[in-house]
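Contents: one structure, followed by commentary.
Removed: one protein chain of the complex. Kept in place: all other protein chains.
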Amino acid sequence: MALADKRGQVGNGVCHSLRVTRVEGFRFSTDVTVRFAETDAQGVAHNANYLVWFEVARVAYLAEYAGGYSAIREQGFESFVLESHVRYVQPARFDDRLRIHTRVGEVRGARFRFDYEITRDGEVIASGSTSHACVDAKTLRPTRIPQNLADAIARAEASS
Amino acid sequence: MALADKRGQVGNGVCHSLRVTRVEGFRFSTDVTVRFAETDAQGVAHNANYLVWFEVARVAYLAEYAGGYSAIREQGFESFVLESHVRYVQPARFDDRLRIHTRVGEVRGARFRFDYEITRDGEVIASGSTSHACVDAKTLRPTRIPQNLADAIARAEASS
Amino acid sequence: MALADKRGQVGNGVCHSLRVTRVEGFRFSTDVTVRFAETDAQGVAHNANYLVWFEVARVAYLAEYAGGYSAIREQGFESFVLESHVRYVQPARFDDRLRIHTRVGEVRGARFRFDYEITRDGEVIASGSTSHACVDAKTLRPTRIPQNLADAIARAEASS
Partner (left out) sequence: MALADKRGQVGNGVCHSLRVTRVEGFRFSTDVTVRFAETDAQGVAHNANYLVWFEVARVAYLAEYAGGYSAIREQGFESFVLESHVRYVQPARFDDRLRIHTRVGEVRGARFRFDYEITRDGEVIASGSTSHACVDAKTLRPTRIPQNLADAIARAEASS
């Protein structure tokens, strides 16, 4: 449809200058279908929902490789979102089936970053990242990511 | 409260390296109160809501300086979000009164960028930006921002 | 606009049979403006948001008459939503200024019910109710509504 095409051009034109590196080798993905409640009066998925989808994918990633978010909490850790970034390339519409490709792009001390690419029928329609801090659930002090989680992530990403 | 303090430290530590320039001179702000529906099971406002608040502030800014978003659409223009970025410094909680400081940071051809700082009792708890493209509502082609809007923004920001 | 008129007729036709009593004498109201994020691809406010607005109004009511929701929690009480009901008469649109009229319709033991009417420019566009249970925050057992809260509500509603 015209809107997507045109809008894609706008997006590409604008975002070249950001030099967002396209990360090859996403090994994990999870699918979401755009809900009607997630659309807005422009007829496309509202921009805030991408952060919800990123979170859905993050939770699925941790379930796949690290025993799940609950397991992490049970070990006494919490995490907070420090930063989020979304680049919108093509609009998503009601009932679109989207694939959220997800990887841990960096782990350093108490911090880690997830990278995401959203594709529809194999075409990238958005990308982004979220940065997080791991804290001790009792003291709420930043704390090194638990070794078993770091190892699980390293194994997961090494094989991709 | 401890969580806020600790979390703030984490946030600051992590984000120094980003060299996000603190923009002085926000001339416009609008207030939101954190809704209970906007909190999550960590007891804080969910990270996706910040993009909704940015939008609320953007709409209020355009109403103040540019005759409102509706006026822009009536002139035959639409805009799309190309990018969004949020930096979370301190968590926001239920019933917190937040002030969303808003300015247009850049206008260039068909593109413009809004910058935001969210304060609570005068303290910055988050910041961010959204980038947009202006398009002709009929052809959906990127089009230079209408001159009267560009002028209104220039006047608004010049005086700050 | 045609949509509103037609839709209103549909709504009225259907809902007559429900004999929803129009409650006169709402003494309290709070205003919300429809956010763009709250619209959907039909161009109107999505039906789930009405429950969020009801909650915003409930919180404001408690702040006005009962020292606020936080005060209630500090006294050791929690409340849960048992039921919600919304009747949509006319669609709400982006940037519409809505008035949420709110009253406590019934208090009985551990249970209480809020009633709502949403008006736009004085015309009712939706109505509804939510039923709640008061529980002891420690034991989570249903518990009689604290007397000072019940008294505050009685005073508030008596004068309306």
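Residue numbering begins at 1 within each chain, and the chains themselves are lettered A, B and C in the order written.
In the analysis below, a contact is a pair of C-beta atoms (placed from the backbone, for glycine too) under 8 Å apart; a residue touches a chain by one contact, two chains touch by 3 or more.
Quick caveat: nothing in here was measured; it's all calculated off a predicted structure.
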Which of the displayed chains are touched by the chain that has been omitted?
A, B, C
With the missing chain put back, one of A:55, A:78 or A:115 would touch it. Which one?
A:55
Which of C:27, C:93, C:111 or C:144 contacts the chain that the document leaves out
C:111
Of C:86, C:118 or C:145, the residue touching the omitted chain is C:86
For chain B, which positions touch the chain that isn't shown here?
36-37, 39-41, 43-44, 46, 48, 93-94
Chain C, residues in touch with the chain not shown (by the definition above):
2-3, 6-7, 9-11, 13-15, 18, 42, 47-49, 51-52, 55, 78, 80-88, 91, 110-111, 130-131, 133, 135, 139-142
Over the whole complex, note the residues of chain A touching the chain we left out.
35-37, 51-52, 55-56, 59, 68-70, 95
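Methods note: only the chains that are shown with their structure count from here on.
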If I superpose the C-alpha trace of chain A onto chain B, what rotation angle comes out, expressed in steps of 5 degrees from 0 to 180?
180
What are the two chains with the top count of C-beta contact pairs?
A-B
If I list every residue number at the interface of chain B and chain C, are over half of them used by both copies, so same, or under half, so different?
same
Tell me, please, which chain's centre (mean of its C-alpha atoms) is farthest from the centre of chain A?
C
How far is the middle of chain A from the middle of chain C, if each middle is the mean of its Cα atoms, in Å?
36
Report the inter-chain centroid distance for chain B and chain C in whole angstrom, where each centroid is the mean of the CA atoms.
30
Which chain C residues reach two or more other chains?
36-37
